[in-house]
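Apart from one protein chain that is not included, each protein chain of the complex appears where it belongs.
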Amino acid sequence: SAQEQTEVGTPRATTLIVDQLGGRINNPTQTNPYQAGTHMSAGLHQLVYSTLWEINTATGEQFPALAAEMPEALNDDYTSFRVTLRDGLRWSDGEPITTADMAFNIDMILNTPEFPYSGFLSQVIDNYEVVDDLTIILNLKRSEPRLAYTLGVHIWGDNFRMVPKHIWENEDPATFQNYPPVASGPYTMTDVDPNGNWFLYTKREDWQHTDVGQIFGEPGPEYVLFRFYGTEERRIIAGIQNQLDIFTDISPEAWDILRDGNPNARAWHENFPWANFDDPCERGIIFANSQEPWDNQNVRWAMALATDIKSVGLATFAGILRVSPLAVPPVQVIHDAFHKPMRDWMTEFAFEDGYQPFDPNYAVDIAAILAEQGIEGMPEDEEALVDLFGVGWWKHDPAKATEMLQAEGFTLQDGAWHKPDGSPWQITINSPSNFEVQSQRLAFAVADNWRDFGIDATVQQMDGGTFWSNYNNGTFDAGSYWPGCGALPDSWDLLDAFWHKRHIVPIGQPAPGNAMRYDSDALSGILDQIAPLPSDHPDTIPLLTEFEKQFIVERPWLPMFGTSKFVPVVTTYWDGLPTADNFYEGPWWWWSLFKYHMPFIQPKSDG
Amino acid sequence: MGALNRRLKIGLAILAVFIILGGILPFFSPEDPRDWIRHPRNLPPSAEHLLGTTNLGQDTFWLLSYATQNSLFIGLFVAFFATLIGVFAGLAAGFIGGITDRVITLLADVFIVVPSLPILILMSSLLQGRASLLLISIVLILFNWPWPARQMRSIALSMRERQFVNTARFSGSGTFTILAEEIVPHIFSWAMANFVNTVLVAIATESGLAVIGLSSLEEATLGTTIYWALQHQALLGRRWWWIGSPVVAIILLFIGLFLISTGISSLSAERRGHGDA
Amino acid sequence: MSENLLELRNVSKVFRIGGLVFGTRLVAVDEVSLSLPAAEPSILSIVGESGSGKTTLARIILELEHPTSGDVLIDGHPLFEKGGAGLKGRDYYRAVQPIFQNPFEAFSARKKVDKYLFGAALRLNIAQNRKEAREIVAEVLESVGLDLARVEGKYANQFSGGELQRISVARSLIPRPKLIVADEPVSMIDASLRMNIVNLFLELKERYKVSFVYITHDLSTAYYVSDYIGIMYRGSVVEYGPSEQILTDSAHPYTELLLDSVPTVDHKWERGVKLPDIELNEYQAQACKFAKRCKYVQAICERTIPPMVRVSAERQALCYKPIDFDPNATVSQRESLESIKTES
Amino acid sequence: MLRLRDLKCYYHTPRGVVQAVDGVSFEIRPNEVLGIAGESGCGKSTLLKVLYDYIQPPLQIVSGSYEADFADGNGKVNTIGPGEIRQHWWDFISYIPQGSMSVLNPVIRIENQFFDAVPKGHPLKAAGKRAIRERVAAYLKELELPVEVLKSYPHQLSGGMKQRVLVALGTFLHPQIVLADEPTTALDVVVQKGILLMLTELQQQMENTLVVVSHDMGVHYQISDRLAIMYAGKLVEYGPTDAIFRNPLHPYTQMLIQSLPRVGDRSQRVGISGRPPNLIDPPVGCRFAARCPKVMEHCADQEPTLIQMEPEHFVSCHLYGEVAS
Partner (left out) sequence: MQFAKFVVTRIIAYVLVIWIGITVVFFVPRFMPSDPVESMLGRIMSQGAYMEAEQVEAMRATLTQAFGLEGSLADQYFGFLHRTFVTREFGPSLSMFPTPVNELIGRALPWTLGLLLASTIIAWVVGNAIGLLAGYKSRWISSRTLEIIAILVYPIPYYITALILIILFIHINPIFPLFFSVRGEAWSWEFISSAVYNSVLPALSIVIVGFGWWVLSMKALASSISEEDFVYFAKLKGAGEGRIMTAYVLRNAILPQVTVLALQIGAIFNGALIAEILFSYPGLGTMTYNAVLQADYNLLMGTITISIIAVATSTLIIDLLYPVFDPRIRQR
């Protein structure tokens, strides 16, 4: 009923309850956005802090947020920019937001080496000139054709989250807790659970003085409650009991249950496949490319052909996945910009011996299998199926794989593969243990596949720390990681970070990039060509396509699927939650762009 | 008399079922049940799949049989070595005395007082994925020998004062003969009961670790089976065959082992009480 | 061949009760010197009240306890002398054998009783093979009035206490020992059966020429069987000598008290006996331990430990009374007392 | 004042019926010390339990009768039987148990162990714990026992002291009958003497009846006025102590007395060979027949009856059969 209260004492009908990603937070009152251990995803960067430039994943474009416009380059080598702030913005205590605040933030970050972000910013910014209250000129240490990527959001969020000078100038920024935070977003943090199980945010009365208010109007929810309910099953129950409006990731099984339990539960798609396929990182298997046998392109290709992508897809997420053979994820804008245009090229693509490895029929085949399992509501025509399940992947051809491996000196003895030096071939696939279900399942499924093929493949699950330190140090054999990200067509910065050879450091040292340690002159050369071009340059996309082709030839990792996100919502109390039918923005509640959903989300009028 | 043996009988009958399930059946398994998507998913029980299939397309029955095998292995392995080490350490402490006694007693006390789970969690977290069942077993042995050792020590102390040991000595028996003929028969049933109990503890701890995702998850054990079932929402999805079979198996196995352990103790008490031939 | 079959030289045993730091000392056996001549097989009884150290003494003779000081000689071989040519292992077991108080405790409940008998015969190299062993076992069983067929294959709880104690005796005879140490062998056995066991000792003494140390708190059986008696009180042997003399004409007041307390069936008690109130800590007293209960007590008794004095040729007593001690004796007189201490 | 007539009390156990007290008749008179002797397992303790009216499963009265004359506060004498006697535990009849070492509760102070022994109807019960405590303290003083023992725990007392405390417990309400089950077994002779004398002195003071069970004939000789000899659940001889020691009639009694060694007498003594019969399935006829040196043919199948041989002196043996018939 309308009088119903939430557990924190706010009216249920005007409180949006959001699933708190990342669990219970033990230091709930630490809200200093620059400190290393501050948890941003429990509402802080979604609602309280804002950045200069944001993205819209529906259009695939960046837009100015605190900034009034996109950065204006003042010279040809992109080392000097004019940045203007929106007029009329205020901090949540009513003080105006000016370039003095921005200058203060830059100085503070540069002068506080305890901030992890400090190091990065000091490589970028040389100095600034405050022109007036709303205009500032930034002089950079290096060429940054994509300054809006560097100091604004590309995916998830950005570290440059401005804080008010008038409060921080009196504090030691390295230890300042900043609770309750005074910031620029449309909500303020008004209450927290000392045990870190929930965080309550209240809409600012002066929401007009925020970028969200200026761009999209008044946010709908009076309150936003970020709530940690515990294990997945409890989150599901909360959803069934209408105690949770917005979910972060759940498993497909959980979605089945939620769908059965609450008729108002709604996934991205109304029907199959329900999930959203636009997560900006695709999943697959990486190799230790600098070590044998992975330094051999043919071995990597053989592994692709030894993999039955359909069985992997079924085991991972019941086939509810969009395949991707490219180095960038098949999110809708990228799918349209690269995957679909390159489909014909891939079909034609042949090895030197003329073998054509591409299987363009994946979408049709998997649809048939799923239909056989009783899944209903799938599109009929191939076009729509390709949109749904992807452009296709590499054939499952163990015979060809065997042939390729044998050509490289591998031998098959008693059904088990041996390396050219005669030792049994063992592959260890690193996998996340508890924090990334899809990659975890994918690792097991691939290992299963490869075992069938005759390779002794095992999965090693690891906690986040170990998982990532092995990745950065290059101390892995193979792994279920995701070095293929992007939300916008121009994902040069990420491709560069993942593949440029200049990042390579010896194994055992943490790599600043290119953790796979893939040393390719061809790929690095193409990246160098794109580097000086801004995103909107006409050569950018063709060059990126070049990159993808070369990537396919060299096959440095095995991207498999875009990530399916089951991030459902419960519409019992709300209208305007984003869905495939109402696609003003993707379902990225844990990104900083979440605040721009707010004006679209409105209490149910009859609620 | 009847009541006491009934416990042992029921316990042994239950154990026999599990020995068949875990000790014999896996060798006749038509497949490696750990493989995924070998069968259609989430089938109900049928003649072909006695306990249905899992969400991962595994045959629940064969999975259970493998899990039982591994869990029993851990239990037996840990119990065997923990009891062995415990008995020897306890006997050494009790019979040799002095510094040996003090050191062994102190070590045993440490391992009894120090909560084992956090340390196991620490080790599994540092070794995640590499924490093989063997390693987990070894750590479990480390934490389970002190109980038999403590008991054994006090038994040894009282045994040392028992006259029949002296009778044997004066009948020319050497230390080894005394151990074998006088001491061991007295501790045997006790050691058996302890052994069974440790089987229980070991299986419980490993599966406890598994349930929170810190064991060797790729291996099928009763605990990891529960873990995967929970991960795949078998509970909310009411896939009772999947989540239920390992849970029921654990409960039954534990009750069986427990009945055996108390059965053995009361059997030996009974023997001592009125042992007319 | 030594003059004495068994000789105790100033044997003491101190127990620490409690731990290292704050424990107290308990002198369970206090400077005990005794000897049992080898010439004739004989029975030595050690008599004393509960806690007087009888069992501890027996355990020391049986090498089950290490004396704190002093030594035990069997046939002239010191048992505890460091690195000495003492009797060890089989040699020792062939010379000395025990009989324990509780026959049911002396045999494991999980082992057939005959295994101990055959074990003794074979392991101590008395018999060369099983057949010989059977003969020997049959013989010793016969000598205690049992036959092998009835004993074989049974467990301890299938015998009565009396039978089992006989088996115990039989077992101790197998190695043909010179000395058998029996710690209260009849106290757990029904009164009506006791005499059978006690008579057995007398019989075996003659038949096998074996000497006994017979430990008991029952003066009447002690008198009945023994050639020598040692009376123990709080760890000390307070009187020692031929049993006849000691029990008919006791020198130590404690012996007198003991004799007085035996419930005989020939004369009824005169009333009155003084019992100690709460456990007295007499073990460590630097005085006569019996002083507080002694009706002849003098001042000196509460000040110094009385000497062991020779009462007659074979008799000694730890008391001032037999030597008419002058309480005002000077130091020199006291020194002269030392000289009349027996040198053992 | 206490009469048993052909009383049979059996333990009904899963292994069979233990005929622990099998047809025992005698009476206990005021102001006497009655001794009960016999070897271990012959039913002495069972008989005491029955006298004390503590008949609990598996023990059951099978036949026969048992009654006591109970003089209440007004001097009126009532005859009471099983079930009623227990109403008057401790003030009419009291019990000093076998095994003083273990009958005291190790974790409560001695003084508190006296409370439970005051029967419900007793005025002291109503007067409360303090009154009881004072009464007990006064009584101990009377017995010349140190009063501090009341504040002690059992482990702090020597065996002799515990036994004396139990004697005090058994007598502090001045009961008319005191049952003492082997009060001195496991104590050494000096202490034994002290306690036995304490018991008899109290008996004389209070002029009540003391029943002492012991397997030590010496003890009986020293303190009892009359003596009952039991063998395998049966009463085999019964009479004044002096008469029995002077002229033991039953071969069992004779052997018991003859086997006693004495200081100053080294003449040959023999024990009784063999062992007593199993009470679950006792032999028909005389139960002692198997061990009897004077066994006759009909002993094995005819059960002897209790007959009077001398004034007050009864025996149950076929040797004296002719005299009776």
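A, B, C and D are the chain letters, set down in written order, and residue numbers restart from 1 in every chain.
As a convention for this text, contacts are C-beta pairs under 8 Å (C-beta built on N, C-alpha and C of every residue); 3 or more make two chains touch, one makes a residue touch a chain.
In this text the structure is predicted, and so the values were computed from the model without any measurement.
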{"item": "Touching residue (missing chain; options D:Cys42, D:Ala68 or D:Ala117)", "value": "D:Ala117"}
{"item": "Listed residues A:Trp168, A:Tyr229, A:Tyr362 or A:Tyr518, member touching the removed chain", "value": "A:Tyr229"}
{"item": "Among B:Leu200, B:Leu217 or B:Leu267, the residue in touch with the chain that has been omitted", "value": "B:Leu200"}
{"item": "Of A:Pro113, A:Pro263 or A:Gly409, the residue in touch with the unshown chain", "value": "A:Pro113"}
{"item": "Touching residues (missing chain, whole complex) on chain D", "value": "52, 54, 56, 86, 89-90, 95, 97, 99, 102-109, 112, 116-117, 119-120, 152-153, 155-156"}
{"item": "Residues from chain B at the interface with the omitted partner, ascending", "value": "106-107, 109-110, 112-119, 121-127, 130, 200, 204-205, 207-208, 211-212, 214, 226, 235-236, 247, 250-251, 254-255, 257-259, 262"}
{"item": "Those residues of chain A which, in the complete complex, touch the missing chain", "value": "7-8, 23-27, 30, 35-37, 39, 113, 116-117, 119-120, 123, 156, 159, 174-175, 193-198, 227-231, 234, 237-238, 241, 433-435, 463-473, 497, 505, 510, 512-513"}
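Assume only the chains that are shown with their structure count from here on.
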{"item": "Separation of chain B from chain C, taking each centre as the mean of its C-alpha atoms, in whole Å", "value": "51"}
{"item": "Touching two or more other chains - residue numbers and ranges from chain D", "value": "none"}
{"item": "Parts of chain C lying in touch with chain D, wherever the complex brings them together", "value": "49-50, 145, 160, 162-163, 190-199, 217-221, 223-224, 247-248, 257-266, 268-269, 271-279"}
{"item": "Chain B - residues contacting chain A, complex", "value": "35-37, 40-41, 55-57, 125-126, 128-130, 213, 217-218, 230-237"}
{"item": "Contact set on chain C toward chain B in their complex", "value": "62, 64, 90, 93, 97-98, 100-102, 105-111, 115-117, 119-120, 122-124, 154-155, 157-158, 168, 171-172, 174-175"}
